[in-house]
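FYI, not all chains are in this one, though none of them got moved.
A, B, C and D label the chains in the order they appear, each numbered from 1.
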């Protein structure tokens, strides 16, 4: 069955400002991981309660908190209370139907975006909403799922060789954005494969109804991906325009790099959309071509045998006065006609390029 | 019958500035409800005449006046006179063919928009025009219909727990806008269901003329919804740009939230429009595919039996000199031919994938 | 015959600045009416020569001059000389192929626009070009035709109840613009009726070639209407941006109202264009559906009778050794076959939903 | 053969800054005409060498130099040297694949545009590139061809009545632009005729393959015209924005007039493009309608005669035991059947509107 584009928003009807998880429940248990690092040190810990954050609040070291699973609303509520997050931001974190956006608050920034996760077999995409709360020394990452999406960043922090440890929360933000945007390239590669294969088999003119539904499925996916990818460009542009102290001048070049990648993704998506549209046109042409071929066979058969059958009909009549019936050479002569007519017609059809 | 897009504007021809209700009369009797609330107190009263408003005019408490039914022009006229509303605004309130817009006056704001009400059976939408007049402590809401659209807001005011009571008329305005915009999500869900179902049955290749009219009906609805929903984004942007004292800084974040929802609605609507357009293409392809199948059956039948009939015609002729007629094995041999030819043709058609 | 979109511009080749009437001559005699009014008084007079204007030139009362019929070039020339109008403006008044525009001069404003006049039978539109020259106390209105388009305004001036008499030439300008824009709604209503009717009969799947030409005719009309209506929005926006003293602050709200109407008209026109485009698609689908139905009938008939005819052909052959011919039950058995085959095929076609 | 859109740029590969004529050689001999005029005087002279210009260089009178034919590169080079023209401008004058543009230099302006010249028979357009170099008292006009395009301007200068003699080089520039833009209207008229005729014959439903190629030819022409006409609007807007002393304030109103004409041309071109696109759709529909008609004839014939032929087949069989063959009334009864079946089928097809 075709996937829904507009997730049922079970909140409609509720007063604004009610905290409730909206979306398909991907994880029933919430996992919280704290990575605390400075130039010299890295600590990594899985914590059970929000109270354990408190000690990180006013430290000098960078703290990255990853919260995976959004069903435990009270955790979000507590974080909101401790760090002074606006009620609407908390709602947005919990409601997984958000459009990617960037918002600036007094002492923190809020980013929400979608990560595209390609599925294995057949081309199909799932989305994971990722929210970032960026404070001076703390970055919260809220994810719907426990997966290893951010694992490479963790690795780099642990390794300690990269720029991470000496940069602030803006560089960590960049690293997360970069990871999420680059995720799209994997998707585009598999999309490219599917479309190219489809195009090749379509032009080899074996249009089948299956192809039609593949085209429509891919088109829907492309439309749906574009929806989540295209706001990224504006999101990063807003970050660059922002005058917040939380985004330092030297991070700009990194954000521009992510922006370049995002533009490339959006451009590719647009190209695929165009190609899919023209594939549909080609499909239609292909079906017409096939029908044409069928029609020609019918016409050739009918045009050759219908006149001949008429001839046999004549000499099958039972009139008493039909002189030809008694001629000795009538039958062989008729056979000559039976052979001549088709030959002439076949030459005619050949000339018309129907054969 | 298909619904009209352009409501007959019975006013054309009349001088501008004439107060007259334009639209289908949905309610013949006007109901006026006054909700007067402060942080400590809530009073709710159904009133009969405009004079009863007067005592609320210069009070400190927030007053929300809901006027349902627009046929009683004199009520609107009286309110206009008492509160100094421009003649053209009064006209706009009464003429229910308005485009959503926001206007700023000296001591009040005027907002008019459309609420989308999904009908129960078959997908079809009706619209209710809602006008808001926002004064410092008074908000007028003019509705075409008596329905329970604003009931949840009333509930929250009565409950007294929410932010309502401590906020001014801008927060009440936000709450009303939010309710109207979220109404769209319900509509989108049912639209999504219809389109998805249509797409599935179309790709299962059972294209029927009914589907064609469903596609066109949905397309018309989508076009028509977009018309009323897409100006919302600009409307809220103008409210945010406005320097009126009636919209306080701290309400901005709430309005931005409504704006995000409006953008999501508009984006979904655009997606549906695209999908419906490609469904029409698929419908056409589907019909062609079907015709192709029909043509193949015809061609297979004709190509097999027409040559055979010709053969029977030959030996049905009455020539005196036809040696085959006397051969003992002629008839069985012919039967072999009758069996061989179709088998060969069927193999040929099989190879061409016509079977 | 289809109407031309680009009127023959008989001026090309002439030096710029030559005064000559360009357009189809709608009136051979020019009628000039002067309406002179103040708060207390209204005088209305049909005049014969331009000299009679002179006495109104420096008066305090508002003077409205309506000139109907543009063939008498010398009248336009004289007015130009007396009131200091630029040569190019005079040319624009006379050349009825103008695009709607607003121009600001030292002591006067110039507006030119198109009024849409629906014809009675069959949907078809004619255009009348209307030029306005707006001075402090004088408004000139140049019309191509003698009709009662501006009659309602005259009525209101005569009645004296409305705001007219106490406002200046900007309010009169507003009243004229409003009348012209509202004219469109009548047109849209009849357009709406035509399109809705067409859509209904198309979806009832009786696609006839007539419908095709109706769709194309309506599409052309819509394209052509849009051409004259869409610049109106910009025209009024320019008037609002203008810093001319001739447009007072308090008229702005009225102009915005006209602008709202113009936007509604343009939006409707766009909707109709979209709907007509999809109607063409539906027409094509409808024709395909019909062809499908025809093909099925042909296929059903041929598939049933061609095999049966083959069978009769077999037993019509004249071989001497055909044992079946002598069997007593051969003929009745064959009849059973004649009945069984069609029944089986009909069941098969029923299952394929071809019947 | 279809015309090329992208003229072979024989320069690619050459170093930038090499002066060489690029384009089809329309004139092998260059003609230079000098028109020198002041309010009292007009002198007109055909000159042979560039040196003769020199004496006009610092005069007070207006000098207009028309150079027709671009093959004599040395003339352009000499003018460049004498008047201090940038190498790249000289290249642009000689390379006739320029996009219309306006450039401002210290003491002169450079304008290059395309003049559209309609051909006589069948609709087809050729382009002539015209370059203008505008100095305080000198205007150079470089044309590819010797034709009478600018003849009307010459006439007006000679006549001396018009504003020409008292205005400077900006008015002359305006006059040339006006002449070139108005040239388009002639073209649009003939384009309009072709399209209208095509539309009428298409809707009279006689779609022939010829029409298809006419549609495509016109579409290509329209696309190609648009390419050269649409930059004109921006070109004039830049002239109006320019702060060069060479364009005086009082010429602005004339330039705006040309701009209005250019906009009208572009709008018409866009309309034609839309109409041609929908004509292609109508062509397709028309072909389908025709095929539908053909199919119906085939189906009616086949459906009527195939069952009847089956019946004759039955009684043509040679079974010994066929009691009907001996009945006296069998043959007349069969004839009744032969008449009844077609009548019933014809009624059925009539009801289905196939006849």
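The rule we apply is simple: contacts are C-beta pairs under 8 Å (C-beta built on N, C-alpha and C of every residue); 3 or more make two chains touch, one makes a residue touch a chain.
Everything quoted here is computed from the prediction, not taken from an experiment.
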Number of identical chains in the entire complex, 4 depicted: 5
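FYI, only the chains that are shown with their structure count from here on.
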Numbering shared by both copies at the chain D-chain C contact, with half separating same from different: different
Centroid distance [mean C-alpha coordinates] between chain C and chain B, Å: 26
Chain A and chain C, separation of their C-alpha mean positions in angstrom: 42
Multi-chain contact residues (two or more partners), chain A: 316
Topology of the chain contact graph, where touching chains are joined (line, ring, star, complete, other): line
Pairs of chains found to touch, sorted by chain label: A-B, B-C, C-D
In the complex, chain B residues that touch chain A: 152, 156, 162-163, 175, 178, 182-183, 185-186, 188-189, 191-193, 196, 199-200, 203, 205, 253-254, 256-257, 260, 263-264, 267-268, 271-272, 274-275, 278, 281-282, 284-286, 288-289, 291-292, 295-296, 298-299, 302-303, 306-307, 309-310, 313-314, 316-322, 353-354
Touching residues (chain side chain A, partner chain B) in the complex: 1-6, 8-9, 11-13, 15-17, 86, 88, 92, 97-99, 101, 103, 206, 209, 212-213, 216, 219-220, 223-224, 227, 280, 283-284, 287-288, 290-291, 294-295, 297-298, 301-302, 305-306, 308-309, 311-313, 315-318, 322, 324-331, 334, 338
